[in-house]
Structure formats: C-alpha cells, structure tokens
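Shown here: the complex without one of its protein chains, the others still in place.
What follows is subunit A.
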C-alpha cells in the first residue's frame, strides 16, 4: 500500500514537472531574452535585435538583464533583512527580562542561529550583489554582465537556499530549526551528545547554506570576467571607479573563500549522515573552526569592502570634491583582500592553539587595521573643508564612517591576544561586529539605496522620512550596540537566552535601541514603497546636481540618456510613460538651468 502511494506520488510529480517544462517552453521564445552583450549567447544569436521583454511575472522569472537581476537581488535582500530584523526584535524583547518569559530557550537559540545566517548570507551578500549587478555594467560601460544566464542562475539559487535555511520554522513534522549559531561549531553541529541537533532541520540548513555559497561563487566569477573583459576602452585600470575596484576584490575573496565553506559543509554533512570522521567520531572539532574561519574572516571583508566602495563613491558627491587619495583607497582595498586570508585564527585565540601561531595571527590582524584606517582618514579628509550637503545618502555615509570607527577600534583591541582572552565570547564581541554589520554595512546599503533611488525607480523618495529613518537608525544602532560593548566589559557572555539580574539594565537599554531601530525601518519601508509607487518623477538626468562640482558619473549619464531617448533598455513596462517624461525632462532641465 505504501509502495503504491509512493509510486502514485512519483508519477504525479513527474507529470507536474513535464507540465511545467511544457508551459515554460510555450511561454516565450527564450532566445529573445539574450541581451545585446556579445558574451551572452550560448548558441549564436543570428538575426537578434532588441526584443521587448515579456510583461508581468514572466519578465521577472525569465530575465537575464543585469538591471532586472539587480532589482531581484535587492528585493530578496530587503525581504531577508526584514525577516532577520523581526527575528532579532523577538530576541531583544525576550532579553528585556533576565528569565525565560516570552519564548523558550531553545526557540531563542533557533532565532539566534537564523538571525545570523539570514543577515550575513541572505541579506548582506545579496544586497551588495543588487548594487553590483545594477551598476557595474553601467559604470564600466558594458552591455551586460559577461555571462547573463549564469547571473540569472546565481540569483535563482538563493530563494531555495532561504527556504532550506528557514525550513525548521515551517510547520513540517519532525523538522526543527537549527540551533548551532551561525558558526556551526562541532561537535554540537555534528548532532552528537544529548542535544537535539541531530535533527534534519540542521541538514536542510547546511544544504541551504551550500546553495547560497554556490550562488555567490557564480556571481563572483561573473563579476571578475565582466570587469576584466567587458570594460569600455576608456575605462582603463587607472579609470576604473572605486566601487568596481571593491567589487573586483570582493569577487576575488569570494572565489577563494566560498568553495572552502562548501567543502567544509559537505564534510560536516558526511560526518552527520555517513559516519565519516572529519570533525567528530575521532576527528578534530578544531579542524572545523580552522576551515570555517578560513572562509569566515574573508567573509567579513566580502561584506564590508563593497560598502566601503559605496561610501567612497557617494561621499565625495556630497562633499563637493573628488575622493581624497583615490589610489590610496584602491591599494588599501587590495591589501585588505590579501591580508584577510591571514587572520582567521584570531577567532580561535582561546581554543588552545600553539601560542606561536596566535602571535602570528595577531601580527597580521594588527597589520590589516592599517588599510582600513587609511580609508577612514581618506573619507574624513574628503569632507574636510568641502561643501558638505547633508542629504539622506550623505548622512548615511557619515553615519557609516562614525560607526565604522567605533566598530573598527573595538576590533583592534580584540586582535590583541591578551585582551581577546578576557573579552572572547562576551557581548563586547557582539557589540563590535554589530557596529560593523549594522552600523557600517547596512548604513552604506541605505546610502546606496537612497542615492541611486532615482536611478532605479525614476522617482524621488520623501526626504523628511529619509532623514527620520537615518536618525532613528543612528540613535538605535548606537544605543543598542554601545550597551552591548558595556555588557561585554561587565562579563555578560554571548548567546544566552537568560542572564543574571545584574545585567538587566544594560540589556533593557539594548532592547530600547532595538525598538528605535525597528521604528526607523518601518519608516524606511513606508518611504521606499510609497515613493516607488507615487513619488515625484525625476525628470532630470542629474538629480543631485553633480555637474555643478564636476562630479557627474557614468551611471547618471546613462540615466540621462535613457530619459532623453527613452528607447530601449529592453522595453520596460513603463517605457511609454518614460517617453513622455523624457520629453518633459528636457524642458524641465532648461527651466531649471534658466532659473539658476
């Protein structure tokens, strides 16, 4: 009976898949979506001209246009940010009280694990891919990415990855969420002992992570190929903009780091399911930490280099002058890229590794602080005596610099072995890296989202709401994470759902900060959605008045051409409307110029 049931299900699934394939084949002629880029066609593109994209949902499911894929990455990243953010709000509310009140301790551990993985793998990496996909081809004047289809596949691996990572939270019988923390340390993550981590939910999470790793690697190969081979003739290495430099370096890091994570995850899955002995069963649990952090520390720079690129790119536009020491920033970006592979064991100072090795890792960790500090001085010097315009993206850039200094300086202390031995596994570490991931990386993301809002929506956001979003985020970030640094000095260990009453006040301050952050993000969502749908149309190719200071750049030039010509970037849905606006824009610009 059971066999028959399985057979019926298999046949049903087979019929369903055939039906899906048949429907997809009927939907459109797939070859017509190949963009103009020469590298795109797997099979010759005879007689191809710019075809219209299909409309509606089919457009988004079948697109290989780098801008569309950028928007998909962006949407995905922001949804993940909302999920990860709401998870941590529940955790922070629980932590307002020392005991176990709102949620169980195991559920807290589940949220802790998913919050970390969601924010790093499902929000951090994809939101940066959103910017790079949309902008890099425009900045280097390429027709599209070098491999547009690989670009699409790389994105479409992410949604199943997210579903697998979150699988434990869905009402599936016998599957519980992973509670390993994002570092997945063995032997806990190998499912040994009396805990519940032998559950299949952990396997699904590991597989989901693997998918996101494959996705990131495919994207990285694409960016390296694009930046090396698709640059316009004028875009020499000397003319390559800073954002492209950071994406190139980031892609190099991904190429060396993510495959290692993939391998380690497979080894862990084998240990869990096939009885191998890499990390447990006689293997070495510390080996996991070495492999994980050899990926994990470059991952930190994978996440922070492009935001540094965004800030280095946007901040000078509102300082009325070009970036101070442009080449310093480029070379220091490359230096960070190399040195990031030599510091991994500073996460492992307390594991009992040989003190000689600890000393070497400390030396490189101190050395890597220099290129980061160089950038900070470059940003400050760029603003110094400049004509600073405090627009929302600029506020976020300044917020980035401010938070990055606090996050960076607290990190330098942690690089020192004796201090790390005291502060390891306390809230100090949590405060330190949240200053970087929230205070710096997310802030740069917001700077980019606001700065290029007219570029990808054709509209302008509401500036009062934008500024409210900034100030709530800035205050919320500092209240939350500074309280965590103080908690760490007090000896509060990280990863606990309950704590001693003496830590209650600072925990409540941190929770207050998290609520302020939540309020800010609600305003952001409102502003973002409403302005995208109803905001004033931007009819000027230079919405930030960059020409005035000679700071106009390639992507706005593209946007200006798009407004004026309104042909063809592949026949978007709103193209008709854009044609009219393009016509008006010319007049509006003239009026503006006259007025000035």
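One rule holds in what follows: contacts are C-beta pairs under 8 Å (C-beta built on N, C-alpha and C of every residue); 3 or more make two chains touch, one makes a residue touch a chain; residues count from 1.
Just so we're on the same page, contacts and distances are computed from a predicted model.
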Protein that the absent chain corresponds to, by UniProt name, given "TusA-related sulfurtransferase", "Cox cluster protein", "Peroxiredoxin family protein" or "ABC transporter ATP-binding protein": "Cox cluster protein"
Touch criterion as defined above, residue of A:260, A:286 or A:366 at the omitted chain: A:366
From A:149, A:389 or A:494, residue that would touch the chain that is not displayed: A:389
Residue of A:253, A:323 or A:383 in touch with the missing chain, whole complex considered: A:323
Which residue of A:334, A:380 or A:468 touches the chain not shown here: A:334
Chain not shown, touching residues in subunit A: 139-141, 232, 234-239, 241-242, 313, 316, 318, 320, 322-323, 326-328, 330-332, 334-335, 337-339, 341-342, 354-357, 359-361, 363-364, 366-368, 370-371, 374, 385, 387, 389-392, 454, 460, 463, 466, 536-540, 543-545, 548, 550-555, 557, 584, 588, 591-592
